[in-house]
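All remarks here apply to the structure that follows.
With one protein chain withheld, the remaining protein chains of the complex are depicted in position.
Up next is chain A:
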Amino acid sequence: MSDIADRVKKIVVDHLGVEPEKVTPNANFIDDLGADSLDTVELVMAFEEEFNVEIPDDAAETIQTVGDAIKFLEKNSG
């Protein structure tokens, strides 16, 4: 796993309080990890802070799985 993937995973585990094993690239925040819509907003805020990027609303809407987040951040951060 890349450094970005590790950091994303840590944020998701900390924020949603889920087992690290469940946080796979295909895991959907809402369907698989029990997030509600407010959690997804908070996750995006946490990603923005951790990676010092701005994630616009239309991009945020496409980030539905752990893999989506990793992909977006690999492309758009640092």
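Quick notes on this structure:
In this text, a contact is a pair of C-beta atoms (placed from the backbone, for glycine too) under 8 Å apart; a residue touches a chain by one contact, two chains touch by 3 or more; residues count from 1.
The rule is short, and it goes like this: contacts and distances are computed from a predicted model.
For the chain that does not appear here, its UniProt entry gives the protein name "3-oxoacyl-[acyl-carrier-protein] reductase", which is one of "FAD-binding protein", "tRNA N6-adenosine threonylcarbamoyltransferase", "3-oxoacyl-[acyl-carrier-protein] reductase" or "Acetyl-coenzyme A carboxylase carboxyl transferase subunit alpha". Summarising the interface, chain A meets the missing chain with residues 36, 38, 42, 45.
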